[in-house]
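Report on the following structure.
Removed: one protein chain of the complex. Kept in place: all other protein chains.
Letters are used for the chains, namely A and B, taken in the order the chains are written, and counting of residues starts over at 1 for each.
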Amino acid sequence: MQARALPIRRNDVRARGHAGYVAFVVHRVSGIVLALFLPAHFFVLSRALSAPAALDGFLEWTREPAVKFAETLLVLALAAHLAGGVRLLFVEFVGWRAEWQKTALAIAAGVAVACALLFGLSA
Amino acid sequence: MTERERAGARGTLPVRIWRGGADGAFQQFDVPRRASQTVLDVVVHVQRHVDPSLAYRYACRVGMCGSCAMTVNGKARWTCRTHVDAVVAGGMLEIAPLSHLPIVRDLVVDMAPFFDKWAAAKGQFTPTATRRDPFAKVAPASPARRAIDATIECIGCGVCYASCDVVGWKPDYLGPAALNRAWTLVNDVRDGAGVTRLRAIATDGGCQCCHTQQSCTRSCPKHLSPTASIAGLKRLVAHAAMKGTL
Partner (left out) sequence: MIDATLAVRDESLRAVRYAVWRFVLQRGSAAVLALCVVVHLATMIYAVRHALTAGAIVARMQASVAWPAFYTLFVVAVAIHAPLGLRTIVDEWLGLRGPVVDVLLACAALVLLGGGLYAVASLTA
C-alpha cells in the first residue's frame, strides 16, 4: 500500500543554497548527462571504428571547437560524478566526520575541474 | 499596545503569514519592530493585537520543546530562537507552516505522519531485561555509546523532516528524525529489536533513500547530524545483506 500524497507545502530554493545540496545537484545532473550520452557513445564507437571511411569523417567533425568544448563538458561531468561519488562512498562506508565534509567537497570539486582543464586545454 | 510597548518600537516590519489550509495564501501584517525581537514575538503580537483567529503552536518559548517550528523566509526554524534581525530578507519576513506535513490551519501542521514514521522505523526501545536483572553496564567511552550520545538529544521538532527534499519527493521516505532515532537504538546494547529494526529501516522508504544533501544536519537546532546516523545505518544494512543476516 502506498501512503497517500497529501497537500503539503514544499521547500523552495531558499532552503537549498548550501554546499551539500549543490553537491547533490551536480551529482544528479552529471549522472543524467552521462546516462543520456552513453548510448550515443557506444553507437559512435562501434560505427566509427568498424568503418574506416566513416572514421575519418568523424575525426574531422571532432576537431571543431564546439565539439571539443562539448567533449570537455562531458569530461567535467564524468570527473564530477566520479569525485562526488567517491566522496559519498567514503561517507557511507568509511565514516562520517563533520569537520571533513566541507574539505571533502572542495577536494571533489578541485579534482573534477582539474581533469576537465587537463583535457580541455590539451585538446 | 501599552505605552511602554509603543515607546520601544523601532518602526514597523512587514510580515507575510500563511493563512488557511494547503490552498491558503499569505496575508500581510505590519508589526512594530523592536530590539531583540524573535519571530515568535511577531506571531504572538499578530494573534494578540491584530487577528485573534491566527492559529499557531508554541510552548516553552525558550528553545527547549521544539513546538514553535515554522518555515521562516524559506527555512525551517524554531521561531522562539530566531531573531528577526538575523533572518529578515529585503526588509520582509515570511512565516509559513513546516513543509512536508499536512496543514491543519495557518501555521499549525499535523505532526501525526512524522511520528507514525518514527514508529514505523521502530524508533522505540525494546527492553530485554527485567527489574530483577542487574543494571546493564555500558561504558560511556565505548564507540556505540559515543555514537548514541552524539545524536540522542533529538526532541522531535520536525525541522529536519521539513528541510529534507527527499521527504518531499518520496512520501514513503521515513525521514531523518525517525532514522536518526533508529540509529541510537541500533547502537544500544540493551535493546532487543535486532534485525526487526534493521528490516524496518531498510524498506523502499528506508535509509537508502538519503542522498546526503545534509539539509537536515544544517537545519537541526540541536546541531545533530541525521546524515551521519543514516550513513551508519546504510553501512549496517549493507553488511547485514551481504552476510545474509537481513
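Everything that follows uses one rule, which is that a residue touches a chain if its C-beta (ideal position, glycine included) is under 8 Å from a C-beta of that chain, and two chains touch if they have at least 3 such contacts.
Note that the structure is a prediction, hence the values are computed from the model and not measured.
> Looking at the whole complex, which of B:Arg34, B:Arg61 or B:Lys170 touches the chain that is not displayed?
Residue touching the chain left out of view: B:Lys170.
> Taking the full complex into account, what residues of chain B touch the chain not shown?
102, 110, 112-113, 116-117, 119-120, 166, 169-172, 174, 199-200, 202-206, 208, 234, 237-238, 241-242, 246
> Considering the entire assembly, which residues of chain A contact the chain that has been omitted?
Residues in contact with the chain left out: 1-4, 6, 28, 31-32, 34-35, 38-39, 41-43, 45-46, 48-50, 55, 58-59, 75, 78-79, 82, 85-86, 88-89, 92-93, 115, 118-119, 122-123.
Just so we're on the same page, only the chains that are shown with their structure count from here on.
> For chain A and chain B, let me know how many angstrom lie between their CA-based centres, rounded off.
32
> Quick one: which bits of chain A touch chain B in the complex? Just the residue numbers, please.
Going through chain A, the ones touching chain B are 2-16, 18-21, 23-24, 27-28, 88, 91-93, 95-96, 98, 101.
> Considering only the defined contacts, which chain B positions touch chain A in the complex?
So the residues of chain B touching chain A come out as 18, 21-23, 71, 73-76, 96-103, 113, 162-163, 165, 168, 171-172, 211-215, 217-219, 225, 227-228, 231-232, 234-235, 238.
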